[in-house]
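A single protein chain has been omitted from the complex, and every remaining protein chain is retained in its original position.
After this line comes chain A, so read on.
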């Protein structure tokens, strides 16, 4: 047997080390105590004793490094990684039902380091396989989403309900839904103003080099202020403004300063993206447009905007992903969002509650990222079709 893929071998070795060396789950008598580790081997012994059968289809993953490259290998790796990922979730769910199944039981079964590491390594295996299996970005995203269907099924049929994370969700469902709405609001209403203002400033900076020389130092300084400090700095002026203009809902803490601070952070990347987008429009194209008798408006709408759009959207993608993360910190000044759940969990040392705040932020950021990538690839694709 010849070794064909060093990357795959590394992934397999790391997976084995994670599976055997780190606890897959942890068990604690209640939510505040630190849990005891449960290794994969312990898991396979408990329960019906046939649990190891669930891991059997993962065998192709072990053999893949020595397999001849080709579509067949990648298809098998894709299916095996999909299967193993779901099997781990199912194992965790059923173990939790076994140990803490009763409705009012205080006992908690949470994920251990091994679980997350294995899921991450499986995701890398999936990504590696999709490089070969799927040509375009849309197909790759579709296949990645398809790979999550088993997890969705496990969730919807309640097979994971006894896990501590899901317990936290059910106990905080109202808070969670409100946090989701608020988090989306925070991102949307900070990126949108930044988009309009930043776009305008970017166009202006492009037209006037002098203005750009004034603008960028200011934006750079803004960007270097730590987010917590910026939130704090805004409390004073906004509280004063709220007292002067009562009835507008402006206050030193809450939504207003959070939106303001997040918008300010979003400004620099949007301005940069706009400027970079406009700068990479070839000068010859602009000269030709002027020479043939287009008005400045026509040049802007028909030539500069479509040519600058892909670069601009790349900037906006980074801005939006960054805003999703930063919005979590805004909970510190009472703006709500998933950050609130996170900080509540931290102060109560309830790690699964922290997780309940962190995971959706992660997923939201991924979602925003993928949506923008799809949009940009569509724009670029439109140019290539003859």
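Please note the rule applied: contacts are C-beta pairs under 8 Å (C-beta built on N, C-alpha and C of every residue); 3 or more make two chains touch, one makes a residue touch a chain; residues count from 1.
Definition applied: contacts and distances are computed from a predicted model.
Looking at the choices "proton-translocating NAD(P)(+) transhydrogenase", "Osmoprotectant transport system ATP-binding protein", "NADH-quinone oxidoreductase subunit M" or "Cytochrome bo3 quinol oxidase subunit 1 apoprotein", the name in the UniProt record of the chain not drawn here is "Osmoprotectant transport system ATP-binding protein". Only one of A:307, A:323 or A:341 touches the chain withheld from this view, namely A:307. Checked against the full complex, the one of A:285, A:301, A:346 or A:371 touching the unshown chain is A:285.
Only one residue in the set A:298, A:314 or A:344 touches the chain that does not appear here, and it is A:298. For chain A, the residues in touch with the chain missing from this view are 282, 284-295, 298, 303, 306-307, 383-384, 386.
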